[in-house]
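Shown here is a partial selection of chains from the complex, left in place.
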């Protein structure tokens, strides 16, 4: 298991190449990549603020809860903070398990909790100024399924 | 003395990321009332508590939570990670 909160870019392809491999009991690997999306076509950059100390702690707790709920061979969370450009990777999650159901469910669980329970805040700057990204009701609602 | 942290637009409205304050507040809600009474920028930041979240010593908490023993309190909007 690895949790990383970092300003530096990460290499999604390289992370996927190695993750969860080598154990003979791994049959399913699921990975998720979050990318800075430009809904308006006018996004210049995104600033990700976080709460140093609490961020690592919150993500680690979420990851440990996932390992209690599902039998995972491995788990990875990388989340960036700082200044990002449209199209840049912002975060990733990966899970490895015997069967696909556990790998998919654990990855979705991690994503749902990271969205609403890890202390990150996004600010978008476009050609018309800056605004904080509002939390979406559906992200909060997504937690109810777990 | 307690360390108070502000993030995102809460930080911007109050105009600073952290401060150390002396308070006799027993709960988060009491501390919020003390802060709101200080200056307009605090009143603006804490105008709608439903739009805010609070963490005590880096764990999410409620506004009714007691402050006894707490060293660090943080106020911020709903999180938008992922």
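Read from first to last, the chains carry the letters A and B; within each, the first residue is number 1.
Throughout what follows, a residue touches a chain if its C-beta (ideal position, glycine included) is under 8 Å from a C-beta of that chain, and two chains touch if they have at least 3 such contacts.
Not measured: the values here are computed from a predicted model.
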* Structure fact -> Formula of the full complex in the shown chain labels reads A x2, B x2
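By our rule, only the chains that are shown with their structure count from here on.
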* Using mean CA coordinates as chain centres, what's the chain A-chain B distance in Å? -> 26
* Structure fact -> chain B partner, complex, touching residues on chain A are 34, 49, 51, 53-54, 57-58, 79, 90-91, 111, 114-123, 132-135, 139-140
* Residues of chain B touching chain A in their complex? -> 5, 7-9, 11, 55, 58-60, 74, 76-82
